[in-house]
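Note that one protein chain of the assembly has been removed; the remaining protein chains are unaltered in position.
Just so it is clear, A, B and C label the chains in written order, and each chain counts residues from 1 on its own.
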């Protein structure tokens, strides 16, 4: 589903955020991406999302070669992804409900279905009572959960989450991880970026460890990961 | 330094974010504020900062009664605080250096001193090499550390941090907590909101536990806190 | 795009306008002002043109008919001889009249007999008209003439030449009734007015384009987020299009109200002081009921097109993510 081949990303100003990245994430996998602050984790996700383009190498997502993708195909490629952004990216002028519903609307799903699905997903993340609030009226953790609901709502084949529990207490974090695991168990590919190494380890899944812009370890279930002493 | 007396905060729309809050934080204390997502932690800080005003009761900060504070005194009250916001609040059109320097400039500190102090503080949070980057060019954790540097730079008597390690890996989180502890040890009052209960417990400091808008536990060093099972 | 999502997007455009109150008020204000300016400019130019047409109607060519040449003076003629001369002159006048009617660009034709001409001159001399009294008995002092008005003032020179070429015409004099000063003034006013209209339209376009760019700029983040959720450009653009069109429509109606009110007030003012301002000119501003539908139509059309296309196109650059 997601394939990186000899990928290098240099930001304007010469900052090498990623280099020599070769990896493949297969359909139905559950992958944790770990690494220090500034290691290149978000850049890794931005490449998948075509928010940034690779300076070298090829990124393939859901069959789209992102180096060659046509402008008009980009929205359709993105609809195959459900993304929780590190900075949430909620539309401040829409309610929580509308923010979530929006991800369904863009794919022309009928209103009837939206009306059933959105409350259900908001309930999953524990925000049924905040449906009518606007993002600036929500707490940090609540905003993050709206972002998560938006990523899940249209049942995309791939879910990508950048620190989805950064603003949420450990109890709730575990619940949310269990939710992602459940979604994964019905065939959805899940990629979670987190710095909560403990949490990742509890789930016994594949871990990709990025350091200084390159993959230093790619281990399956429970394998030892370097660089952490906690 | 900080005193809440019978404080209640009701947001427009009738949401009671805080109620019956009575507490006092003394000079030189190090306090953790814990609680679930949406419990009212950020609201607690917003009241201290006079971003929101209490619906009932009195909040006193550094001798200012915030219910009666004059418009022109607000900036001077705020200069006594160093705040790390949950959403960072960096000025996107200023470099990291300028964002940090700005907190010194508002107090008319001479340029000579700014030029010495800002690089020093950026170095403390491990961002000396990113001084010239603009916030959108920084990773989540880097932005959070710029916000921390800005809170520290003018050596305020009170430092308030809303989830200062939410986007930072555990290793670095500990380092930053140690930094705050060192600052506290020379007499600065420190209030840290966090959901990382583990981290808080390691430091063996006073913990204020907020649930559903009210203080359910206020314990000193290592006391048992309800509601967490991790 | 399905119909239900089309409806949703239109509703969204409406909601956006209501929601972004500050921005809507600001851009409606600017757009109203600009449309009003263009309106003022068009009314100005409309009235100047009507004034030019009015001048055209007033500007005469005087076509003098050659007198019948005789060896004897009128005083010394016999009654019979006089009748003969009169008959020949009458024939010549008729021939000239036919010639005039066959000439292009002729609007009205008015005959002024020799006696009429004398009377006119005496009137003009006022207190000193007694000087001419002695000549009243004579006949050849003033020739008979036709006062001709033209349809197109621009062609008056050519028409005068055509008329001079008619058999029996002595010579032609143009612009007798209105001073040359006035005739030339209208050219100056017209040039200035067209220049003003052009400048104002240009200025309005700059202002509108920049305002819309600012409005879209203030919402670039929103647009950006929508792209990352997988919205197509058309999907993002439609609400902006609807919003822009609504803003344009409201602005057009407001501008129409302002301009109509102002114009009617001006008309009333001019009528009340009519004797002073327009009375002597005997020129009327274009009547309100002749133009209001053109104004409204033009305003609405330009408002909706500028507002809609303006916002839809200026988001283009933010769509490239």
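Just so we're on the same page, a contact is a pair of C-beta atoms (placed from the backbone, for glycine too) under 8 Å apart; a residue touches a chain by one contact, two chains touch by 3 or more.
Note that the structure is predicted; figures quoted are calculated from it, not measured.
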Neighbouring displayed chains - absent chain, whole complex: B, C
Absent-chain contact - pick from C:214, C:253 or C:296: C:214
Of B:21, B:39, B:90 or B:190, the one touching the omitted chain in the full complex: B:90
Hidden partner chain, touching residue among C:93, C:203 or C:253: C:203
Contacts of chain B with the absent chain, listed as residue ranges: 49, 51, 71-72, 74-76, 78-79, 81, 83, 85, 89-93, 102-103, 105-108, 110-111, 150
Where the unshown chain meets chain C, residue by residue: 22-23, 25-27, 29-30, 32-34, 36-37, 40, 44, 128, 131-132, 135, 141-142, 178-185, 187-189, 191-192, 195-196, 199-200, 203-204, 206-207, 209-211, 213-215, 217-218, 262, 266, 270, 276-281
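The rule we apply is simple: only the chains that are shown with their structure count from here on.
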Least hop count linking chain A to chain B through chains in contact: 1
Chain located farthest away, centre of chain B as origin (C-alpha): C
Chain centre separation (chain A, chain B; CA means) in Å: 28
For chain A paired with chain C, centre-to-centre distance based on mean C-alpha positions, whole Å: 65
Centre-of-Cα separation between chain C and chain B, whole angstrom: 70
Interface hub residues of chain A, defined as touching at least two other chains: none
Multi-chain contact sites of chain C, meaning residues that touch two or more partners: none
